[in-house]
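One protein chain omitted, others in place.
Letters A and B name the chains as they come in the text, with residue numbers starting at 1 for each one.
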Amino acid sequence: MIRDYKALLEPLTRLRGVRGAMVVAADDGVVVVDALMDGMKGKALAALAAALASRIVDLSTRASFGSARFIQLQAAEGSLLLVPATEQLLLVTVTGRDVPLGLTRLEMLKAAERMR
Amino acid sequence: MRALEPWVIRPLQDFVSESSARLTLLMTASGQVVAQHGFTGALDLMSAAALGAAIISSSSEIARVMDWPPFRNLVHQGQRQAHYLAWFDTPRGRWIALVVFGTETNLGLVQVFFEQMVEELAAAAPVESPPKEVLAVDFERELNASLRALFGR
Partner (left out) sequence: MIEDIRALTAQLAADPTSLVFLRLGEALRQRGQLEAAQKVALTGLSRYPHLPDAHDLYARILADRHDYANAFDEWDMVLRIAPNHVGANKGIGFLYYRAGDRENAVRHLQLALAADPGDDGLRSAIDRLGGGGEVWDTPEAAQPEITEPLPARTPPAPDPFFGFEGSVNRLLLASADGLRLGGGLASTAGEDVSEVAAALVSGAAREATRAAKLLDLGEWRHVTVECGDLSFCLVQPTSDTGLIAAMDTALPVGQLHFLAERASKAATSWLERVR
């Protein structure tokens, strides 16, 4: 388990098309640590990511699908990718269009594993 | 939702609907309630306004004594609901907001939409003469006057 979350985000932000990554307090929706491109609304990203993750985790748990381990919101101009890393922390990445989502997913799961 | 001044309604409505706050109270630093959402009676509102203003005042005093910059907002986190208390400056002087929210939303959303509301209030506020200095003696009188206006008592 590592606590240097800033270092954890670095490999993610180096991936092509990734606009930013952050660790968010899952219950509060506030930023723990972030690495974002200029102009990105970090507070809003953290709050909205946590709110979406909360709804999805609730749905998957109550429908007995098993715990959610990777969430992808795909939109016209990019993606919001979420990994519930621990009970308290959510790993969040925002990408643009046409990015290697598979690779980003793998890196996120790897980073989340190191947070546990 | 009730407001003493109509220009407050739209920003407050947007805030309440986006943040899913259960209760919201906006007041001036002198205790005059400007608008409220979700309170059912004058008694609740009176207590909340007086206590909220007192908390802001005492935490500002702690910051001053410790030589820190004043706290802009305070969060009291409970198991089922939380209180978000903040002050902000408007063209009409310093105002205080008390927001009560539950598990259907999160602190981040409340903060994000609160900041948006502050911007909208600043844009919507009519230009007026600078606010008068707040005297302690005014507090109770203004609080009672605003309660009468909001609840007809």
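Criterion: a residue touches a chain if its C-beta (ideal position, glycine included) is under 8 Å from a C-beta of that chain, and two chains touch if they have at least 3 such contacts.
Computed from a predicted model, the values in this text were never measured in an experiment.
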item: Partner chains on view for the chain not depicted; value: A
item: Given A:A49, A:L90 or A:A111, the one touching the chain that is not displayed; value: A:A49
item: Interface with the undisplayed chain - residues on chain A; value: 41, 44-45, 48-49, 51-52, 55-56, 58-60, 62-80, 94
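In the analysis below, only the chains that are shown with their structure count from here on.
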item: Residues on chain A engaged by chain B in the complex (per definition of touch); value: 24-25, 27-31, 43-44, 46-48, 50-51, 54
item: Chain A partner contacts - residues on chain B that touch it in the complex; value: 105-109, 111-112, 115
